[in-house]
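Missing here: one protein chain of the complex. Every other protein chain is in place.
Order as written gives the chain letters A and B; numbering starts at 1 within each chain.
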Amino acid sequence: MNNSNEHATYWSLNLLDLLQQMAEKNSNAVLEVLQGIDRLESERRYPDAGLLFADNQWRAFYHCHKDNLVHPDEHGHFHLFTDIGDQQWAHVAGLSIDANGQPLQWFMVNRWVTDGPWLGHELFLDKLNAVTADASNETLLGQWLASMLQLYNGSLPALLKDRDKALALKSKDKSLHDKGLKDKEQNEAMEDRDIYTLATLEINLQKMLEQNLLNKPVITQQQNQSNKKVAPRSVE
Amino acid sequence: MRSTVKTSPVDQPVVLMVSVAVLVIALFVQQSIATVQSLTFVIGVALGISLMHAAFGFSGSWRLFIRERDARGIRAQLLLLGLTSLLFFPVIGQVFPSIQAGAALAPVGISVIVGAFLFGIGMQLGGGCGSGTLFTMGQGQVDMLITLSFFIVGATLGSAHLHWWLALPGLGSISVIEQFGWWQSLLLQLCVLLVLYVLVQYMDRRRNVKQNNIEWRAPPGETTQRFIHGQWPLFWGVFALAILNFSTLLVAGHPWSITYAFGLWGAKIWAAVGGDPGSWVYWSSGYPAQSLNSSVLADTTSVMDFGIILGALLAAALAGKFAPAMKITRMRIFTAVVGGLLLGYGARLGFGCNIGALVAGISSGSLHGWLWLVAGFSGGIFGVYVRIWLKVDKPMAA
Partner (left out) sequence: MKHTQAKLIFAGVISAAAIAVALDHNRQQLPIAEDLLASQQAVIIIDEGEAMPAENNDECSKPVASSRSAAPCSL
């Protein structure tokens, strides 16, 4: 098995284990973050200061909006930020969650939505690859977020590229669509309140886990038919 | 004395894996749901082992009787009904007030007649009934995977239409225990079962020179070997299924059932791919709505079905019969698909299968169980002729 298969298998098993640990408590990722909360209020962040995870290199919070701007079936979403030094946190991705606490999609938003520094896709790869999920140090939710990041560490950089391309395409100066945005045009696009979501990636956990864990082998037809008799079947 | 047991090598890796899986799942269900639920899972495993080792089927034995008047299987089923009724009637009749257990009641009406008839045809085409599909699939018969898949589709479709069928004429649920008293109705029922037993035996002996006897016990010196590796005498199967069904009644509070789970799995799968079964009449209220929105492990029928599959798998591995090589022809695929759909749709309309409607219904004093038997067996006769028409079987001897 090559490295990327081992990586996928490891993190898939890790995620399944976390799901079962949460299920034993009748919980899931969102219910973990809402522990002890009497009432869920829209627009409020949970936890307010953000949850630190992956060796304190990442931060996330969950919230719901009054209007479902991101996905029609969404209950709310996580926002994930990474530490880029100098006490700055750059937004990486949003993770939409449905009414049963299950992930629906990854999404990328425009800069005005989250504010903060804006980094190109190529700088995120090292950050993504370094995500850890140490069970002795992290909460279940932190480990779950880390596992999701690792499981999609191939797709998220591509999604970030799509984000940048989408931003370029939305620039009002169409001559820059292929050449890439210049600073001024880029800033204008990033502050354009008509542009909210820039790219999305649908999540199908069942399909992904099957692909990673089952590694369906190719069954080839034998040219010579066996002469053995068929084994006896039960009468049913 | 030469052993009569035909042996194949035990599939040791599969035995080990399944044993570990059963232990892990039982512990997990106990931790995350409840100890009672874990017990029902273990009962399911025992049912799977019993069904597989005794080769206790309904479809094949009905077909053998219809074609050749070989009544062994049907007599075993009548014994099962009698023994289970003996155990159930006092409990459901509240002889032991501290035991809370409900009967498998369902409305007597057109829905049951049509459903059971379709199910009977499906049994012959699909290659199994409710319990038969599960245990043969557990054995690793790949064609039964197709039957089960379409069983699930059919059951889901049935749940979408059930409210329409229930609006047709019917008499409502009728409990003979409530109508006549528990011991009076038990006596009457045992008499009816005895008459049927004698009748089918007479028909068998009239047609067949060779006596088709039920094996009651293992030959001397083979008891342990047969118990572990299979080829149980048919009576062992009768006894085990009756006791395990009674255990289900005591532990879960209701008789053993199978096909509710298939509709639930189908509805959950439909919801997972974007459908909205919660808006259908059937899934919008009561226990169906609750089970749709809860974990599948919280549903007793589902947990028992998982147990049956694993138990049958374990038994097949112990018997050296796991995942037999087989030819899957296009005709087999066709009959598995059509049979599965009829099984599922019929089970939903008929309020269960051979186990959930026939055995559970009759054994708990519900009149719909008898209606199911008549309509289901009629469907079985029709199904046997369909098999001949499709050239799956040769025409019957004159």
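To be clear about the criterion, contacts are C-beta pairs under 8 Å (C-beta built on N, C-alpha and C of every residue); 3 or more make two chains touch, one makes a residue touch a chain.
Because the structure is a prediction, the values reported are computed rather than measured.
Novice: Name every displayed chain that the left-out chain is in contact with.
Specialist: Result for the missing chain's touching partners among shown chains: A, B.
Novice: Specify the residue from the set B:250, B:281 or B:296 that touches the hidden chain.
Specialist: In the complete complex, the chain left out is touched by residue B:296.
Novice: Kindly note down the residues of chain A that lie in touch with the hidden chain.
Specialist: These residues touch the chain not displayed: 16, 19-20, 22-23, 26-28, 30-31, 34, 39-44, 50, 59, 61, 63-66, 75-76, 79, 81, 89, 91, 94, 97, 99-102, 109, 112-116, 205-206, 209-210, 213-214, 216-217, 219, 222, 226, 231.
Novice: Considering the whole complex, not just the chains shown, which residues of chain B touch the missing one?
Specialist: Residues touching the hidden chain, for chain B, are 32, 140-142, 145, 268-269, 293, 295-297, 306, 309, 322-328.
One rule holds in what follows: only the chains that are shown with their structure count from here on.
Novice: Determine the centre-to-centre distance between chain A and chain B, using the mean Cα coordinates as centres, and give it in whole Å.
Specialist: Measuring from centre to centre gives 44 Å for this pair.
Novice: Spell out the residues on chain B that touch chain A in their complex, using ranges where they run on.
Specialist: The touching residues are 8, 28, 31-32, 52, 55, 57-61, 73, 127-129, 132-133, 135-136, 139, 141, 272, 295, 321, 324-327.
Novice: Taking the complex as given, what residues does chain A use to touch chain B?
Specialist: Going through chain A, the ones touching chain B are 20, 23-24, 26, 206, 226, 228, 230-236.
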